[in-house]
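Complex shown without one protein chain; remaining protein chains in place.
Take a look at subunit A:
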Amino acid sequence: MNMHGYQETAQRTIDSLAHDNGDWLIEKRRAAMERMSELGFPHARQEAWRYTGVESLLQKGFISTPSVLDSSREIAIDRMLEGPVAGRLVFVDGIYHPGLSIGIEQTGFRIGNLRAAMATGDQSVLSSVGNLSGVGDHAFTAMNMATQQDGAVIQLSKGVVIELPIELLHITTGKRSGHAQQIRHLVELDADASVSLVERYLSADGDNDYFNNIVCEINLAEGATLTHQRVQQESNHAYHLCGLYVNLGRDARYLGVNAALGGAWSRTEFHHRFSGEGAECEIDGLYVAGDGQLTDFHLDVDHGVPRCRSQENFKGILHGVGRAVFDGLIRVGIDSQKSEAHLHNANLMLSTKAEIDTKPQLVILADDVQCSHGTSVGRLDEQALFYLRSRGIDAHQARRLLCLGFAGEIIDKFATDSLREEIRNDLEQRMRF
């Protein structure tokens, strides 16, 4: 579909939403739709999209019509997180499912959804929409702003600490084949608040092709801490684009760990901004790409103020005809003295048809800093394989053990036990161990 087609679809969506929800977001939507053609779709001549084509995504022409919740459909409840949770937000085909969710609204603590806020015109939520992301820097983020349907709203007041995790579960059913889902999450932690978030994307069946276009805005005030576990297990035909916009206030902490296992085409963009001194961010990630898969991680960590620390560690496994792209940009601004940033990216290539394009970047404008990045690409260590085989482990098992060991460093960062198990199982299944 061309730009005109997308804008027309967006216009129809906006019109129907205006009819349903009143005018609460209409101005932001209209402005974003206008900006779509100005920003344009990404293309290979743009540095950030050098290795990641969007041609196949545009050819698919996914339509973002507002989806209607089919509450009668039984969703696989067994995919939910084991163990107790503080709250659960289940989105089926991009729409909040109250029957499966546990929402909470009490003083100082809200776990709800965006659509409900839009319906009631809740300004405590709606006024924050787009504050961190704006319309974004390409047509897809603008499209999300224009036609956003639903998403999570998590707001914690000053000093609220929640020990149990909050689960965000996205399930796409076969009904949405050929469709796009515009999802927007809003996470706001006031000073010294702390919470752990588990965000997952699943497909109800393996052949489903759809487009999840996600924008996630996270604002961490002074001293707030967010632990963010993200797992992408879309179907192998799905398209998944996620832009995370994170603002870290003074002494705030963001601890993120990611696993990208599914999708025909998936891209995650991290836009982390330090806006207060002493803040810390740690982002880890694991990506696995096999036949017909392209996985892309883009990091943009902006040390705009002094005395912040960031650490990024991403590992990738490429097998079959899999492709991965990694772009890790760390920026240290002109007055950001005493910044510390370390980025590492390691890639394991298991097949002759696989490809990895990795590009760590450092842009440093202050002198009193400690910054480093490292990248490596290699295959399994022959000596380690030989060692295992000499101990009576067959070649297949030996490779499996070494791959799991390589991925293990990241998988072990997931604090939730059942999640580690789930990722390991999914990894083994996808790699046909």
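Following the convention adopted for this analysis, a contact is a pair of C-beta atoms (placed from the backbone, for glycine too) under 8 Å apart; a residue touches a chain by one contact, two chains touch by 3 or more; residues count from 1.
The rule we apply is simple: contacts and distances are computed from a predicted model.
**Q** Can you pick, from "Phenylalanine--tRNA ligase alpha subunit", "Heme exporter protein C", "FeS cluster assembly protein SufB" or "Sugar ABC transporter permease YjfF", the UniProt name of the chain not shown?
**A** Spelling it out: the chain absent from the display is recorded in UniProt as "FeS cluster assembly protein SufB".
**Q** From the list A:Met3, A:Cys371 or A:Ala415, pick the residue that touches the absent chain.
**A** A:Cys371
**Q** Where the complex has a chain not shown, which of A:Glu34, A:Glu47 or A:Asp394 is the residue touching it?
**A** A:Glu47
**Q** Which one touches the absent chain: A:Leu350, A:Ile393 or A:Ala415?
**A** A:Leu350
**Q** Mind listing the subunit A residues that contact the chain we can't see here?
**A** Against the left-out chain, subunit A lists 47, 51, 318, 334-335, 337, 347, 349-352, 354-379.
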